[in-house]
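Contents: one structure, followed by commentary.
Let's turn to chain A:
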Amino acid sequence: MKISQNNGIPIYKQISDAFRSDILAGKYKQGEYLPSIRELARDLRISVITTMKAYEQLEAEGLVTASQGKGFYVNAQDSEMLKEQHLRKVEDALVSAIEAAKIAGMSEAELIDTLKTLISMSILP
Partner candidate 1 sequence: MDQSYVINATNIKKHFKNFTLDVPEFKLPQGFATALIGENGAGKTTLLNILTGIRLDYEGQIRYFDKYSEADLNNIPDVKERIGYTGTDNYYLPHWTVGQIEDISSILFDRFHPDKFRKYCNDLAMFGPAGFDKSKKVNALSDGTKTKLMLANVLARDTDLLIMDEPASPLDPLMRDKLCELIRDYINSGENKTVFFSTHNISDMESVTDYAIIMEQGKIVEQGFVEDLKEKYIVVKGEKEDIEKVRPILYTMSQSNYGFEGICLSKDLDKLAGLDIVTETPSLFKISVNVMKKNSLIR
Partner candidate 2 sequence: MKKTAYLAFTSFSYRLFCLLMTVAFLVGSLLANVYVGKIAAILLATIMPVMYVFLDFFAFSGTSSRKQRTMNFLKSSYHGTAFFRSALKTDIILKNLFLLSGYLGFIIAEIIYYTDFKSFEESMLMILVYLPITQITTMLTLFISRRLSLTLLAQVSVCYLCSMVSTLLFVIYSFLLPEEMNSVATFVIITFVVLEIIAITLAVVVYKDCAKGYDSSFADT
């Protein structure tokens, strides 16, 4: 995990992002524990409260569950939810594409054309 102290993204967010992709990618199995908060803080050379906040965010997203005195374990990631997560990612990317198009002065038709061209260039099922 690479943490940058000064890239503008809060450190807790960098951590939760990293764990989120790992969990969604299946690197952590269901029921597996994440590293303990204090151990992770020591290894990443950051404060305990920052790692704690990262884990709390993952918990709020339903990816992990806190277990009293034992840390955070990974929840079952049902395929429906995984799909939901990915769908949200697609939406986010498209929204930023639309915004960029506005700034560039592209029309709706032009934007859709571009998207179609891009789709034809890559291989979607």
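Please note the rule applied: contacts are C-beta pairs under 8 Å (C-beta built on N, C-alpha and C of every residue); 3 or more make two chains touch, one makes a residue touch a chain; residues count from 1.
With respect to how the candidates were assembled, all candidates are chains of the complex that A comes from, given by their letters.
What you are looking at is a predicted structure, and each value in this text was computed from that prediction instead of being measured.
Undergrad: Number, please: which of 1 or 2 touches chain A in the complex?
TA: Of all the numbered candidates, the touching one is 1.
Undergrad: Spell out the residues on chain A that touch candidate 1 in their complex, using ranges where they run on.
TA: 5, 8, 10, 12, 38-39, 41-42, 45-50, 52-53
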